[in-house]
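Note sheet for the following structure.
With one protein chain held back, the other chains of the complex are shown just where they sit.
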Amino acid sequence: MLTTTRLDRDDAAVLVDGAREKSVEMGIPMSIAVTDPAGHLILFEQMDGAKVSSIQTAIDKAWTGATARKGTHVYNQLCVPGEPTFGIHNTNSGRFSIIGGGLPVEVDGEVVGGIGISSGTAIQDLEVAEAAVEHFLKVQANQH
Amino acid sequence: MLTTTRLDRDDAAVLVDGAREKSVEMGIPMSIAVTDPAGHLILFEQMDGAKVSSIQTAIDKAWTGATARKGTHVYNQLCVPGEPTFGIHNTNSGRFSIIGGGLPVEVDGEVVGGIGISSGTAIQDLEVAEAAVEHFLKVQANQH
Amino acid sequence: MLTTTRLDRDDAAVLVDGAREKSVEMGIPMSIAVTDPAGHLILFEQMDGAKVSSIQTAIDKAWTGATARKGTHVYNQLCVPGEPTFGIHNTNSGRFSIIGGGLPVEVDGEVVGGIGISSGTAIQDLEVAEAAVEHFLKVQANQH
Partner (left out) sequence: MLTTTRLDRDDAAVLVDGAREKSVEMGIPMSIAVTDPAGHLILFEQMDGAKVSSIQTAIDKAWTGATARKGTHVYNQLCVPGEPTFGIHNTNSGRFSIIGGGLPVEVDGEVVGGIGISSGTAIQDLEVAEAAVEHFLKVQANQH
């Protein structure tokens, strides 16, 4: 049997709070998604003013971060024609995101969930995702 | 041009709070989704212990409440073999939910969004959705 | 080789006009779709106030009327558990509509297109579709 550790609802809320705070600071309303390690959605928030096209994208980025256990921006660099990983953006019925802004959330070297951010540029989305994970790890550290 | 009114993020959070409170009271962890009148997700929360199968269902119930402007339990009663509305559960690529727990959210006679609850029985889901809308309307009334 | 006859853009507009006129008379804003005999969309109109959930449904009803060459209400009566046609609403990736409001458009015994109406009850939708076809045939008769 396998025992897995995953974000609970309150952990996910810490991630969303961290993402929202950074988004407000940057002045870019974002869609924010957090999943468990199986890729299932725990929390989602569309900030007022986020693009409609960012909703599904944020969810897919979080799914990819959690299930592929790498940042979506990493796949962006690998998924180039002629390179062995090219085509990965088409897998899983197209929900495998290769646009920056999706990250695995890791605790003690184990992936416990994923976060996905969308509505800015890929670089802005990644910046917000990183700030959210950093915020989460800080809160985690303080709780122990 | 048409002018429409929709729930903002904070309005949606009031609905989620109302739903969560009722779910806790009933002892049934739920998936809770809130959309705008166009059916686009504003907030989603999977309470700890909610069924994985309830995630998409809650989102689809909120979509149906918002876009079809009726409770999903109403369609459940209409969607009976041999009756004219049978088959509606297959429309819109199957996302049209006919299981109780999806409601339109109305303010001054206008649909401003939808809420969807899933993880209990259809009757429990509807009870939570109704409590959420009631809580929202109470908060709205106090704000004016 | 096969030669087929289909509605052109202006024929489709006559059908949409007939549908809109009837909808206005009934006081129910509808989604109106017209396809060619291959099921491909020629014209679509979402009247102000039609339900968001009616957009895809109207298109699917027109597709079904055109390609299955029967009214969708006919399939509604055939698609009953235990009867041989039960399950047809699941075919073609679920776009086969069995809710009244989809009709083939026939000229000289040949199907030249389909019309689909949605946003009212199945019975109202069918009433509008029939009025549209009647209007079209009257205009056709006057042109010859």
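Per-chain residue numbering starts at 1, and chain names A, B and C are given in the order in which the chains are listed.
Note that a residue touches a chain if its C-beta (ideal position, glycine included) is under 8 Å from a C-beta of that chain, and two chains touch if they have at least 3 such contacts.
Note that this is a predicted model, so its numbers are computed, not measured.
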{"item": "Touching partners, among the displayed chains, of the absent chain", "value": "A, B, C"}
{"item": "Contact residue for the chain not shown (choose from A:11, A:36 or A:60)", "value": "A:60"}
{"item": "Residues from chain B at the interface with the omitted partner, ascending", "value": "1-8, 11, 36, 38-40, 107, 112"}
{"item": "Hidden partner chain, residues of chain A it touches", "value": "48, 51-53, 56-57, 60, 73, 76-77, 79-81, 86, 89-90, 93-94, 97-100, 121-123"}
{"item": "Those residues of chain C which, in the complete complex, touch the missing chain", "value": "8-9, 38, 40-48, 52, 55"}
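One rule holds for everything that comes next: only the chains that are shown with their structure count from here on.
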{"item": "Between chain B and chain C, centroid-to-centroid distance (C-alpha), Å", "value": "30"}
{"item": "For chain A paired with chain B, centre-to-centre distance based on mean C-alpha positions, whole Å", "value": "26"}
{"item": "Sequence positions of chain A contacting 2 or more other chains", "value": "none"}
